[in-house]
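Quick one: structure below, then a few questions.
Only a single protein chain was left out; the remaining protein chains are all shown in position.
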Amino acid sequence: MTDQVQEAAGNGWQSEKFIKNLAKRKRAERRFRLTGLLAILTALTLLGILLFSIVSKGHSAFIQTTITLDITFAESVIDPNGNRDAAELRGANYAKLVQDALREKFPDVKGRRDLRKLFSLISNDADSALREMVENDPDLIGKTVPVALVAGDDVDMLKKGYIDRSLAEDDRRVKDQELAWLDVLEAEGDIETRFNSGFFTNGDSREPEKAGIAGAMVGSFYTLIVTMLISFPIGVMTAIYLEEFATKNKLTDLIEVNINNLAAVPSIVFGLLGLAIFLNFAHLPRSAPIVGGLTLALMTLPTIIIAARAAIRAVPDSIRQAALGLGASNQQAAFHHILPLSMPGILTGTIIGLSQALGETAPLLMIGMVAFIADIPGGFSDPATVMPVQIFLWADSPERAFVEKTSGAIMVLLGFLIIMNAFAIVLRKKFERRW
Amino acid sequence: MNSGHIVKSFDEELEEVRNTIVEMGGLAETQLEAAVRSLTERNTELALKTIEGDKAVDELELAIDNMSIRLLALRNPVADDLRLVISALKIASLLERVADYAANISKRVIALNTAPTIAPISSIPRMGEMVRRMIDDTLKAYTNGDSDLAYDVWKRDQDVDQLYNSMFRELLTFMMEDPRSITSCTHLIFMAKNIERIGDHMTNIAEIIIYQVTGEMPKEPRPKGDKTSVTMIDNETP
Partner (left out) sequence: MLTQAEANVENGPDTGNGVIISTRDVNVYYGDNHALQGVSLDINKHQVTSLIGPSGCGKSTYLRCLNRMNDTVDSCRVTGEILLDGVDIYGPSVDEVLLRARVGMVFQKPNPFPKSIYDNVAYGPRIHGLADNKDDLDEMVLTSLEKAGLIKEVQDRLHSSGTGLSGGQQQRLCIARALAVRPDIILMDEPCSALDPIATAKVEELIDELKENYTIIIVTHSMQQAARISQRTAFFHLGEIVETGDTEKLFTSPSDKRTQGYITGRFG
């Protein structure tokens, strides 16, 4: 006994060697923690830079510049025959009303070129807003009303500060003459900025001030519906069959390996597959959400199958045995117990798979969903585009004003992804079970 | 015996019980031997010492009781372990009785020593030696777990009984011939009875050993040789 104590003092846990070793271990641990912290900080910084650059560029997409003009709804222009015929009202030259109002505001401006410049202050889409006003309220005809009209994209850019007044005139998109007019309007308080609701309600357009993401959002919605309707039931049934019913043999092993491989196949390959099967073979409509949805379903299936299998496997065997031990058939055990218990996990996996599909571009490029489509799609077979493709299209457009649109659309897309993922987390937290 | 228990301290405790039994048996044997010797040597001092020695045996019995209870409570012994512990309890109490008989013989020796020697004493040592060998063999059987030897001891009790019978008759005749010797002879009869009882206890212990080793009691009826309870001297019967 005493020998051991002495030994411990000399050679054991109080010896110099031991203390040195301990200090070394502690140093190593501190180093490791520091490295980890550094990694996290780096990741957060990069993410922060990304978000900052998107938000700082994109926030202005939600704001729009308007110019208020006194519009005279002259009967001679809108309804020369005076019979208030709806077709006639729709076909009238509302652009002339805007032009007249501008001429009145700046009577000095003469000459075709100058006039055209003057008219370009206002978006050439302004006439449709006036038309809408008249159709809603024909009594406006003959009256003079101040109307806030959407400004042209150059004015918008200038107002948002993207065009530098101090540059030489030749390097500037907005010339001195236009600046002078704008200053007059500004001085009279006619130029305002307001929330750009059109961004969420309009379809795509060649005119930046008119372009919105509603078409892409609806397209994404239809596409995802198709994706979910196809991939969720197939994925879940596949997972249940493989986990609960299939005998484990070479064939099921092969299937399992292939499913895992499919999850890693580049998405563009699925696009090619979709092109070959759905368009060239099945002759489904090009650019339609149904084809996009089917293609994305192919891509999402492995993700859902893998997630569902993991969720099913996480259900303890004891539950399965309890059910079987009571005389439940395999199918009863699977559908009464295993599936309900694994549903939160399956849903989480599905949502993550769908949000992946929501952000997917490449396969959709292959099946023609990259076309310019100004109309908001009304069904599964209408030509449509989706949000990430819209972002891709806008990012490709030359106008300065599309830069903010691109970032704005990215923000909207990120918002949807965050909402979907948050939903997945809530589901998981809510139904998480301890066995 | 099997190899040892996985829990070694259990083995040690069982071994301790076994050793204590053997020690106690050895002590009892010595007590008997000393008691008989004190008779043949008319050694009152040795007899006193023997009486005194009984305490040590009592203490050992107590120790075995305590160890057994502890084992039962803490180790939950089963099968042969259980049999060993239960046997130890029983054997200890029997050995304690054996030592008591030895002490009783010594007491009678002290009484006898106050009277003149009488002739029939000589058969007591013979009986004593016979029973002492039984004790010895019982202990050997116990130590080695030898049920055959135990069975042998078990059968040998008959011889003791026969010797006792003849001695009983001899003493009765002696008393009838010489009424002055009645006191001494009565003491001698009791001594012989004590020794015979010790032999009976050895039979019991042998049975216990057989049970402990094989898990079964001897099937045949116990051999009985003691006929003194029905013995009458011829000339008394009408």
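Just so it is clear, A and B label the chains in written order, and each chain counts residues from 1 on its own.
Keep this in mind: a contact is a pair of C-beta atoms (placed from the backbone, for glycine too) under 8 Å apart; a residue touches a chain by one contact, two chains touch by 3 or more.
These figures come from a predicted structure and were not determined experimentally.
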Among the chains present in the display, which ones are touched by the chain that isn't there? A, B
Contact with the hidden chain (one of B:Phe10, B:Phe174 or B:Phe190): B:Phe10
Candidates B:Pro77, B:Gly128 or B:Gly199 - the one touching the absent chain: B:Pro77
Chain not shown: contacting residue from A:Val145, A:Ala322 or A:Ala374: A:Ala322
Give me the chain B residues in contact with the hidden chain, please. 2-7, 10, 76-83, 214-216
Hidden partner sits against chain A at residues 247-249, 316, 318-329, 332, 336-337, 341, 433, 435
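The rule is simple: only the chains that are shown with their structure count from here on.
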Determine the centre-to-centre distance between chain A and chain B, using the mean Cα coordinates as centres, and give it in whole Å. 102
